[in-house]
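A single protein chain has been removed from this complex, and every other one stays in its place.
Now for chain A:
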């Protein structure tokens, strides 16, 4: 279990500043949510912290180490990410076996067959599915494969970028429960982006509300129903989502 410390993270794409001095901490073994409107920079935080982009300023520390200074191999075995769209995150011409095996090969794991089978069992898929291609799987099954691909490298931290928003409601619950179970079994630290406060309520211990590339407020889970928000935008967002839920 490793904590995440993000300190004054900023990034600009050309003249446009997308993140403004974002700072927050995630304690080890916690599930921390990031909530905010579209374009507020949630995915960008994950992409920076996982070094998919490296043009940012500030520091991101995972465990003891600065992600910038970590060797690539160590970083891969510390942080993995599950992407928003299971239709775009699996290579269409790679079988599930290839998709999972790549990470094992690159990082020199031994006993790969056993690990592949174990990863499939961890995410509740039959081992025979290893020889299928993504187009032969449903959206929920694809997302399970994407989760398997992330956890097969035995990371300490998982970044989840709206892991269920592309799935329909019944499958959403399955995948969320899978994520909760995996966290209990393996002690992951989760940093999870979502625009659905119900999902945050279900999964996260604490969450941050973002607007225009800034953290507006960091709240406990209780604040959703208990009204603990102090900032106007945070209140507005929580009220709007409660109202929406009541409406359905």
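Everything below uses one rule, namely that contacts are C-beta pairs under 8 Å (C-beta built on N, C-alpha and C of every residue); 3 or more make two chains touch, one makes a residue touch a chain; residues count from 1.
In this text, contacts and distances are computed from a predicted model.
**Student:** Missing chain, UniProt name, options "Electron transfer flavoprotein alpha subunit apoprotein", "Xanthine dehydrogenase family protein molybdopterin-binding subunit", "ABC transporter, membrane spanning protein" or "Assimilatory nitrite reductase (NAD(P)H) large subunit": which is it?
**Tutor:** From the listed options "Electron transfer flavoprotein alpha subunit apoprotein", "Xanthine dehydrogenase family protein molybdopterin-binding subunit", "ABC transporter, membrane spanning protein" or "Assimilatory nitrite reductase (NAD(P)H) large subunit", the omitted chain resolves to "ABC transporter, membrane spanning protein".
**Student:** Who touches the missing chain here, A:90, A:209, A:224 or A:237?
**Tutor:** In the complete complex, the chain left out is touched by residue A:90.
**Student:** With respect to the chain omitted from the figure, which of A:19, A:45 or A:79 is a touching residue?
**Tutor:** A:79
**Student:** For the chain left off this view, which of A:52, A:173 or A:240 is in contact with it?
**Tutor:** Per the contact definition at the top, the residue touching the missing chain is A:52.
**Student:** Which listed residue (A:60, A:116, A:151 or A:191) would be found touching the missing chain in the intact complex?
**Tutor:** Reading the full complex, the residue touching the unseen chain is A:116.
**Student:** Touching the absent chain: which residues on chain A qualify?
**Tutor:** Per the touch rule, chain A residues meeting the hidden chain are 47, 50, 52, 72-73, 75-76, 79-81, 83-85, 88-95, 97, 102-103, 106-107, 113-114, 116-118, 127-128, 130-131, 135, 146, 149, 153.
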